[in-house]
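Could you have a look at this structure, given as structure tokens, before my questions?
Missing here: one protein chain of the complex. Every other protein chain is in place.
Read from first to last, the chains carry the letters A, B and C; within each, the first residue is number 1.
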Amino acid sequence: MSGSIYGKNFTISTWGESHGEGYGVVVDGCPAGLPIDESQIQAYLKRRKPGQTKFSTPRKEDDKVRILSGVFEGKTTGTPISLIVFNENQRSSDYSEIASYYRPGHADYTYDMKYGFRDYRGGGRSSGRETISRVAAGAIAAAILRELGISVYAYTKSIGPITIDYKNCRKEYSLTNPLSMPDPEASKKAEEYIQEKQEENDSVGGVIECIVTGMPPGIGEPVFDKLDAALAKAVMSIGAVKGVEIGDGFLAATHTGSENNDPFAYDENKKLIKLTNHAGGILGGISDGSEIILRAAIKPTASIGRPQTTANKFNENIEVQIIGRHDPIIVPRAVVVVESMVAITLVDYLFQGMTSKMDNIKKIYNKN
Amino acid sequence: MSGSIYGKNFTISTWGESHGEGYGVVVDGCPAGLPIDESQIQAYLKRRKPGQTKFSTPRKEDDKVRILSGVFEGKTTGTPISLIVFNENQRSSDYSEIASYYRPGHADYTYDMKYGFRDYRGGGRSSGRETISRVAAGAIAAAILRELGISVYAYTKSIGPITIDYKNCRKEYSLTNPLSMPDPEASKKAEEYIQEKQEENDSVGGVIECIVTGMPPGIGEPVFDKLDAALAKAVMSIGAVKGVEIGDGFLAATHTGSENNDPFAYDENKKLIKLTNHAGGILGGISDGSEIILRAAIKPTASIGRPQTTANKFNENIEVQIIGRHDPIIVPRAVVVVESMVAITLVDYLFQGMTSKMDNIKKIYNKN
Amino acid sequence: MSGSIYGKNFTISTWGESHGEGYGVVVDGCPAGLPIDESQIQAYLKRRKPGQTKFSTPRKEDDKVRILSGVFEGKTTGTPISLIVFNENQRSSDYSEIASYYRPGHADYTYDMKYGFRDYRGGGRSSGRETISRVAAGAIAAAILRELGISVYAYTKSIGPITIDYKNCRKEYSLTNPLSMPDPEASKKAEEYIQEKQEENDSVGGVIECIVTGMPPGIGEPVFDKLDAALAKAVMSIGAVKGVEIGDGFLAATHTGSENNDPFAYDENKKLIKLTNHAGGILGGISDGSEIILRAAIKPTASIGRPQTTANKFNENIEVQIIGRHDPIIVPRAVVVVESMVAITLVDYLFQGMTSKMDNIKKIYNKN
Partner (left out) sequence: MSGSIYGKNFTISTWGESHGEGYGVVVDGCPAGLPIDESQIQAYLKRRKPGQTKFSTPRKEDDKVRILSGVFEGKTTGTPISLIVFNENQRSSDYSEIASYYRPGHADYTYDMKYGFRDYRGGGRSSGRETISRVAAGAIAAAILRELGISVYAYTKSIGPITIDYKNCRKEYSLTNPLSMPDPEASKKAEEYIQEKQEENDSVGGVIECIVTGMPPGIGEPVFDKLDAALAKAVMSIGAVKGVEIGDGFLAATHTGSENNDPFAYDENKKLIKLTNHAGGILGGISDGSEIILRAAIKPTASIGRPQTTANKFNENIEVQIIGRHDPIIVPRAVVVVESMVAITLVDYLFQGMTSKMDNIKKIYNKN
């Protein structure tokens, strides 16, 4: 049951359907004294907004966020922060037909099996618009991380066969590039690739990479709640993600120990560093102080214009053609969703990590 | 904090260090009336036992399990099941030297950062022996699944460059093949590959694939607690796992929608099936009734015999050579650990799924 | 941290402050297929509404509830139900003065200690209006219980020195009696008592009793999650509650075993019953099939008109007089809050109890 609540000490509780009244999130466990306002959250939501480029659905969605509680005189009070985005411009008539059949690659069938019936309008709860709640909460998590000198940066690493490398990223393009692919040349090729597939009424997938800098060492829990395990769940819970890897990931499986081990060393300032980072910043489930590196595989958009065969509720095999306004690629708009889920998870783990040492507890409670 | 407890309605709580008194697990939430005995659990533990082949450490560990509570007259009582395996044959002297430096690829440094100090003997809590607790609990989860007609099967899919395919697997070899690689020819090549690297004082990695059959559709929770997200966390929480993918996984990122979508259809018996299974048995985070397919990337063993550079606690960069009894590959012994974590997660989700429909609740509680 | 989320399998997440935008609750884990509409929830909210009698604050609060998600075509979908009540008629100016001092009996000081600062307007999150969220969720829980033949009934058992007995209750007065005290004679005396104290600018307390009928035996968890323990927490979490007891409660401490034990017996229909119910329907933390009986002690309203001494933030001891619109008694409006918390807790426990027996699990999942 449930399943729409995430986090232990920094907890978000989300709600909403694509053709209901709107989307929202309640953030419980945000510490008091964090400066926050609607514009910060709006800036985050803008990054996942549709209708901004030729590769995203032309639906106009303003996605205007309102803070309903938990903020007083510009600062968080420590009590739950309720954020709401009312739906606009939803045309339910578009979806009346799909009520009777199961779209390939969608959750229509599985929701029916689980719940017995479903809100079929635009995917209901399984719509990609559900990520509005995640991103709104992600903006708050990012604000907390900023206070601690931690930054989370995600970008489109690959689209179909076109791949870029982090060390060649030109981050100044991150927010303006329509594909969130901060390499103008590769991005241009990717645009052509998408356009080609779009003309074939098809869609494409890709890979998002996320880099965390400034992470203190020692964050993460042993055994089941390893930091990488938590990040894997966080990112895999995003609708279209089919795989997650940390550091060298699947490549590590083909390497030898001598290739994969990262030597520790003191640098010229006698600071302990790792000379390489195949591990992706996490050892034994605990951050090691180097960059956390994570990649997520995003499947191609399931809604495609070309005819497909499928089954309906009346025991018939049919051919369907999905008409509507759909992105030919999910990747660029999912970049900020990955950032959000990573940020929320890191905050939760930083909070949990505060009680790892008796010394820390004394630091907070011993007055003398 | 914590981090050694897993599951919501079927909960396991583990403890133990490689050179402490032993390992154990408390299983809370196992339903009453399940037949279980120590031999079933022992059979599972046997599969992760070292010293069975030339590719696993020659340490002799009997790993004899005892049931201390929760079972009465051969059946579970519904109250916590405590399982314990006492350590034997641990030679602490082997490890005294490593107390002062950070082994590359190990959790020595991160545990020190998190806790301020650590039990350095054999990795303490970060030792691979920690999986004893997981496997003991996994045996109970598997017994529950068996009652529901669900089976979980994992195998070594690849070792270094040698890869096998599920449809060519000869499952009859699964338990006897020293590499858990049920393809005699490939297994032989893999043995040669390992031996070669072992002679170079190096280690190798690989990929484990896990297939769940008999899974009912409709299991999984929307949004954060998607079944694939939970499985990703479960499997990524195993020490050496660096990546997890479902169905086509990272390959899906390079496919188009028309390639990746699985058409629904009624078969000749009017049963609804999927004609392909790129999704790996999960749509929108909920099982679709087809096989669940999951792969985990396992890094090469971090403990290797060849000299490595690293840092010690005295601000020095040093060269070290790790002497000891270490597997040149983790993969074969991790197969049953993957199975266990998948089984435990499925049980937890089957339990959670019981309240998805008002009809189910009435089925249990309405007497008339 | 957090603290505004309640329940494990039936989870409610609440938010709101008395002078913020409004109050709300997200109900996660409600099964699909439950008929629900706004009028059912409104009927519950009406019972805690102020301004209905001379003994409640003359503030006009419409407390109009809206369902924002989770309901489709009149039935729950199984996904989160978001309920919202926008605030109206809040006059912040009333409260500007109290920002600087700590009202006796209120949470001003403790919120300041915990969070460093607080939303001082009308108590912020600590306002009694917070219970709007609980009651809205309680209406949904009560609807689920109704489907299972379980009813939760609470009433004002005592006000100051005036006490009534359950077996003399005339339930037909429950909803219309201004004190929720379904004994017209006692209620009249209580009104006089309240009026007397109100004229002295003082306030009064009382006791609420809650009776659950139709509860199936076997619900509750052993050890920490005993049903009575959960109910105690649920009810003690209501702002003004200072004590909770089950069955004979504190009286049982003065009895002997032979007085307190309830004999089991088969009645004429060979149904197993208890001949007495000192235990209050719960044995060993698990429901025994008889009525669950619970009482809550409610303290007198902390906001009183007479002058009081207290401290301010400037290190001064001062005399204050709290002006404003305050109920002279909390008890009658808290009756539906107690019912709500009990109902929510019972639903959560009924859901948890579904997996106690392997037989139940097979009943849901075994198709043959």
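As a convention for this text, a residue touches a chain if its C-beta (ideal position, glycine included) is under 8 Å from a C-beta of that chain, and two chains touch if they have at least 3 such contacts.
For clarity, every value in this text was computed on a predicted model and none was experimentally measured.
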Per the touch definition above, residue among B:69, B:100, B:195 or B:366 touching the missing chain: B:69
Residue among C:10, C:44, C:115 or C:155 that touches the chain left out of view: C:115
Touching residues on subunit B - with respect to the absent chain: 1-5, 9-11, 13-17, 20-22, 24, 26, 28-29, 31-33, 66-70, 72, 75, 77-82, 84, 114-119, 124-125, 351
Sites on subunit C contacted by the missing partner chain, in the whole complex: 1-6, 14, 102, 104-107, 109-111, 113-116, 125-126, 130, 158, 160-161, 197, 200, 202-207, 216-226, 228-230, 232-234, 236-237, 239, 242-266, 270, 272, 275, 279-280, 282-289, 297-304, 306, 308-311, 315-317, 352-353, 355-357, 359
Interface with the undisplayed chain - residues on subunit A: 8-10, 29, 31-34, 76, 78-79, 144, 147-149, 216, 222, 350-352, 354-367
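One rule holds for everything that comes next: only the chains that are shown with their structure count from here on.
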Core chain by centroid distance, with centroids computed from Cα atoms only: A
Interchain centroid distance [CA atoms averaged], subunit A/subunit C, Å: 38
Distance from subunit C to subunit B - Cα centre to Cα centre, in angstrom: 44
Whole-Å gap separating subunit A and subunit B, where each centre is the average of the chain's CA atoms: 26
Per-residue multi-chain contacts in subunit C, two or more chains: 9-10, 29, 31-33, 78-79, 351
